[in-house]
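Showing chain A:
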Amino acid sequence: MRANLPHPAPPGTAAYTPPVLQLAGISKRFAGITALNKVALSVQPGEVMALVGENGAGKSTLVKTLTGIYQPDEGTIVLDGQAVTFANAQDAMRAGITAVHQESVMFDELTVAENIYVGRQPMQGGRIDWPRIEREAVQLFARLEVTLPVRARVKDLSVAQRHFVEIARALSQQARVVILDEPTAALSQREIHELYRIVRQLKEAGTAIIFISHKFDEIFTVADSYTVLRDGQYVAAGRLADISEGELVALMVGRAVHDAYPKAEVTPGPVLMEVKDFCHPTEFDDVSFQLRQGEILGFYGLVGAGRSEVMQALFGLTPLARGSVTLGGKAVRIGCAAEAIAHGIAYVPEDRQHQGAHLTMPILHNITLPILDRIGFFLRSRRARENAVARHFSEQLELKASHLCQHVAELSGGNQQKVVLGKWLATDPKVIILDEPTKGIDIGSKAAVHRFIGQLVSQGLAVILVSSELPEVLGLADRVIVMHQGRIQREFARIDATPERVVAAASGCEAHTEEAA
Partner candidate 1 sequence: MSLLNKNVLKQRETLLAASIVALVLLVGLRSPVFVSPASLANLLTDSTLLVMLALAQMLVIVTRGVDLSVASNLALSGMMAALLASRNPDLPLVLVVLAAAAIGLVLGLVNGWLIGYLELPPIVVTLGTMSVYRGLVFVLSGGAWVSSHHMPEHFIAFPLARLLGVTHLVWIAGAAVLAAWFLARHSRFGRDLYAIGNAPSCARYVGIPMARRLLWTYGLSGLMAGLCGYLWVARYAVAYTEIAYGFEFTVIAACVIGGISIAGGTGSVTGAVLGALFLGVIGNALPVVQVSPFWQSALTGIVILAAVLINARDGRQGGRQILPLHLGPNRSAA
Partner candidate 2 sequence: GDKGSAGAPPEGKVRIAMVVKSLGNGFFDAAHTGAKEAAGQLKDVEIIYTGPTTPSAEGQIEIVNSLISQKVNAIVISANDPNALVPIAKKAMARGIKVLSFDSGLAQEGRLMQLNPSNAELIGIKQLQMASDAIGGAGEVAILSASAQATNQNIWIDVMKGALARPEFAKLKLVTTVYGDDQSDKSYREALGLLRSYPNLKAIIAPTTVGINAASKAVVDEKLVGKVYVTGLGLPSEMAGHVKSGAVKQFAIWNPIDLGYAVTYAAYDFVKGAPDARPGGKIAAGRMGSIAIDAKGEAAMAEPFTYDAKNVDQFSKIF
């Protein structure tokens, strides 16, 4: 049993109950950068603390140092009044600190149950106790009130389901501190609400929760207190009750940011692209829609609805069973991505790590990859041109990097996303498809991206915006198409797209109710 020693009150909060976890002077350096610089933080049992900061502020790094994945260069971690050090993730888990990390931690070929207990399977007489693992997994999901086949291989799950497996892993250990690093990034409205419920459960059970997110609405919904990091340094902490959204943003960005959804007023021009009767054996069926010049067409749907698949087919990545595309009046064949790019279509994929970025290549090469044809054959002699292009877009997106030859892997999650975005803007497209473009981007940059989308349409581009963030879709789109189970469920004009109706349509209510999952 640990003794509860008295504590200095953690900064900004009036602490009556002693904190369960307390950090002091935590620093972490990487090759070049100082990711964390003397960070202090403290949480109490049953407290939900929002950890906020811009991309690259050091949130994830802090999580990793807390969970024994990185070892801090200096500083102390005090758990229940005892200074602790973690050699590896197992130590942290045993001590009761678990996390759902920003990047997915999944073992595709293993079953759901095993994914939860991987690395610490309960043993029984020298061999793994499989029955027990499955039993406990079932109980766990029952407690979370989500239904998942524990024997399924996770590679067969949808992104959302995978996410719940990770959450289950974090909760499988009787944790006293649970850290959620951008848990809602891949989730759609419905799952997000389930997540909230789980968080409240934990809260009532007296677990301390560190909640990392770039979405302020959810921060103010679930969290009690906040801690702000900026450029790896502790900036402020306090109770959310005592602070406004604007003030919080100002704290983390170090300056004021204006409304997140600046809708540039453009009146949609003539029809630019028409998609007719797209069909795919397994993924989607008779998808047809029009896209006007200068229009932002929103695609909403539950994660797994098949939006990305449609877009990837439109971009020539997946062969169609049937379907046709007309661009600017004349029919075009799009057999491969190269042709799509040639026709002025750009697709910004949603899966940054695997589909978007070349992590161990320089920013420069990432950005110019799709437009090498235009830059020239002998790239050596075109260096200046290449640099100019890359710099132009990095600056417009306010990329945080030291030089253009830096490897993308060294950037924070959000900044990686910006590189991918820049890469596709550089193709100077007529139609740009943005699949979850602001996934994991901080509010400051998000505003930048939205401003940018505004600019794009005002220059006569047409934008397809696939997003699982309802406010974003409603805020930006002129029309909203809602997909459900691979088919277009409904289309809303801007005016009559109310959150309720859109969400309802997304979950398959209205009309074909027999299909509702």
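Throughout what follows, a residue touches a chain if its C-beta (ideal position, glycine included) is under 8 Å from a C-beta of that chain, and two chains touch if they have at least 3 such contacts; residues count from 1.
The candidates were selected such that all candidates are chains of the complex that A comes from, given by their letters.
Computed from a prediction, not measured in an experiment: that's the story for all the values here.
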Note = For chain A, the touching partner in this complex, picked from 1 or 2, is candidate 1
Ask   = What residues of chain A sit close enough to touch candidate 1 in their complex?
value = 67-69, 88-93, 101, 104-111, 114, 118-121, 123, 127-128, 149, 151-153, 155-156, 158, 169, 280-285, 304-306, 309, 318, 485-487, 515
